[in-house]
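Just passing along the structure, written as structure tokens.
Excluded from the complex is one protein chain; the other protein chains are retained at their positions.
Coming up: subunit A.
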Amino acid sequence: MLKRLLATTALAYALGLSTASAETISMWVRSGIGDSFKEVVKAYNSAGEDKVELTEVPFSELVQKYATAIAGGQAPDALSLDLIYTPAFAAAGQLEDLSDWAKSLPYFNSLSPSHVKLGTYEDKIYGLPLSVETSILAWNKELYRKAGLDPEKAPKTWEEIAANAEKIRALGGDTYGFYFSGGGCGGCMIFTFTPLAWGAGADILSADSKKATIDTPEMRKAVDIYRNLVAKDTVPAGSASDNGVNFLTFTNGKIGQQSIGAFAIGTLVTQHPEIDFGVTLIPGVDGKPSSFAGGDNFVVTKGTRKLEAVKKFLEYTYSMEGQKIMAKYGSLPTRGDIAGEVLEGLDPRLKVGIDAIAVAKTPYTLQFNDLINSSNGPWATFINAAIYGDDVDGAFSNAQSEMQSIIDAGQ
């Protein structure tokens, strides 16, 4: 009985393999990165033979969901993984080695270098760039006009941003000058807030990621700037408990200025055409701009049976057609060789996102989740305590010691 059952299953399995001309790839993507990837999938599904079945997973839970799915044998064939996690997942031996195929791609050398660097572990390539995103500062031109400010003049310093915020807040009602997700969203704040310190040359981790260096004069100045914005009532009260759900509050049209991601440009242009906005680089505390180079890597679960179909899909994403769709919805081109051509005729504001790459940083640490992204991690706690709490010194010393102890425990 059991034998017969096994034989039937094996037969069905073999038949399934031989007749599978059109495959369905299961893929995960994290929420909050805009629509660019979803649109590429849509185009691919309507054109090609293969299908991509996309599951959107909340960005704050993607890592644990994927890790649990691997442990339970339910992992998708491929996923769009926040690039900072690629080394940790590759190190755990869960990803397919793509080195040979990747190097055979004619445009391999023009793929976004920081993505490839983070996708490489022990000289093997496990992750390839899927989407590139940088953080930038957006301002609402309509509110600038109403507040008597020059809507075409991008703010260049935080003194300017703070002054503008107060004027916009003076419009009254539920119009506010500034917004950030300050309620324990470590991911949001590393993306939008650390550029203040980076621009001035400080960092929260040492170059080798072995020392926490959060307590610097530059970071204290950055915290003061945000505290001041809060004290002047230019930030909605909801910010203090926003764990990232309302990261794109700027899209409600009642926020004067906010640091957002380049993805949001696409979201704003396509879904909120009524909002008239400008974008510029995020100034550092001393005026020198900086940015966070983020985005996603495309990784393949080790042992997937659909490797060929997955490769075919990724090649489509890298084609001119795929890149154009991605760019239209706000993802910056991943291929440097055709970036100019891809952006042709698209929203000129996307160019600010490209400019940001030149001044952008990406932290490299295997403990990114523990240190930064976890909503109960030291960075998320620090942000809320330092900006909204009463004891700034305590917030600094707690964050410093807790980050260091997590780093030490991971050695």
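Keep this in mind: a contact is a pair of C-beta atoms (placed from the backbone, for glycine too) under 8 Å apart; a residue touches a chain by one contact, two chains touch by 3 or more; residues count from 1.
Heads up, the rule we're going with is that contacts and distances are computed from a predicted model.
Hidden from the displayed complex is a chain whose UniProt protein name, among "Pyruvate dehydrogenase E1 component subunit alpha", "Fe-S cluster assembly protein SufD", "Electron transport complex subunit RsxE" or "Sugar ABC transporter permease", is "Sugar ABC transporter permease". The chain omitted from view is touched by exactly one of A:Thr86, A:Asn164, A:Thr194 or A:Asn243, namely A:Asn243.
Screening A:Ala43, A:Ala67 or A:Leu171 against the full complex identifies A:Ala67 as the residue touching the chain left out. Touching the chain that is not shown, out of A:Ser36, A:Ser80 or A:Gln94: A:Gln94 (per the contact rule at the top). Touch with the hidden chain on the side of subunit A covers residues 64, 67-68, 70-71, 89, 92-94, 174, 183-184, 236-238, 240-241, 243, 369-370, 374-377, 381, 384-385, 388-389.
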